[in-house]
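Every protein chain but one is kept in place in this view of the complex.
This part shows subunit A:
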Amino acid sequence: MTAIDTGPVPLGPTQLRRLRRDYFSSPVSTLISVLCFGLLLSIGWVLFDWGVLRATFAAEARQPECQAAGGACWSVIANRWRLIFFGLYPYEEQWRSALACVAVIVTMVLSCIPVFWTGKRLTAVWALGFLTFYVLMKGGMLGLLLVREEQWGGLALTLFIFVATAIIGMPLAIAFALLRNSTLPWIAKTTGAVIDAVRSLPLISILFTFAIVLPFVLPDFVLQEKLYRVIAGSALFFAAYQAEIIRGGMQGVAKGQDEAAMSLGIPYRHRVARILLPQAFRNALPATINQFVITFMETSLVVIVGFFELLSSANAAFGTSDWTFAFVEVYVFVAFLYFIFVFGLSRYGAYLERRMATGQR
């Protein structure tokens, strides 16, 4: 048994044999293996050659230098990264936007650590993190210059929309899921109708309605900033989908458990909070992580209602005479930023699954 824990073993005869069995067992399989490997290698080489070997990194380089070098022109990032990260946030105040991003990321990382997984601690971490973000971004107090929401942009705005959507959407989703499972048919049916209605609309039209059509219908005092209306719409959309995911998870919990708990006289809130939901979440974990990833990607749709989030900041970054030729580099850079967050999310999901599975083994 101890042999398993010694980590990677040098390529021994067993592994050679396995390699041979898996990839080179027959002429056809050998051919396919060689072809695929060759293809991967050549794609990798082309990318490496373009992105690193022949690339230009100097900030003062412009189109002629870049094209002479023939590779990627990372100079565009060197010159325009502040626009990509912070959008139209006032230039002198952008350090605040940077700190705010750090605050959100730290909050996200902290809340992923099991030590913080009690209701009180999680709430405290998020309240603190969110407050820090908000005060830093908005200012207007503690001697900070007021920066209104419409000037927020870039990565900071993308993170804000994502986190706010998740924070508002998750409790809403749980409420939806529980209401839909209610024993009172009219509550269950109404909730079901609401969820289905939201799910049958495209997100883009929901965002458009919340941002632009609502001001025609609602009185001014409920409207607030456009940003918060958009977040409300996005959270509603998230909740409708997430509610169905949670409901799916709940159906995986044996009905007998709830009945047993009821017969022991355990009150409803404890049955839900301590028996039903923990197991439902475990069942629904892969789909939940998936939903988070999709939500993160979908933040880029707010561009339709005029927000300068990551993707439209990127558009502005190459949208000037100096840099129009370098749009591929900017898109690659933005894709890389998205990748960091989404990959982090999915690795974390995998970790959670392993951790939760220990209870079931």
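The rule is short, and it goes like this: a residue touches a chain if its C-beta (ideal position, glycine included) is under 8 Å from a C-beta of that chain, and two chains touch if they have at least 3 such contacts; residues count from 1.
Convention: contacts and distances are computed from a predicted model.
Of "histidine kinase", "NADPH--hemoprotein reductase", "Amino acid ABC transporter substrate-binding protein" or "Sulfite dehydrogenase (Cytochrome) subunit SorA apoprotein", only "Amino acid ABC transporter substrate-binding protein" is the UniProt protein name of the chain excluded from the display. Per the touch definition above, the residue from A:140, A:171 or A:215 contacting the chain not shown is A:215.
Within the full complex, the residue among A:90, A:140 or A:267 touching the omitted chain is A:90. Shown as candidates are A:55, A:195 or A:305; the residue that touches the absent chain is A:305. Interface with the hidden chain, as seen from subunit A, comprises residues 67, 79-80, 82-83, 86-91, 150, 202, 204-205, 208-209, 212-213, 215-217, 226, 303-308, 312, 314-316, 318-322, 324-325, 327.
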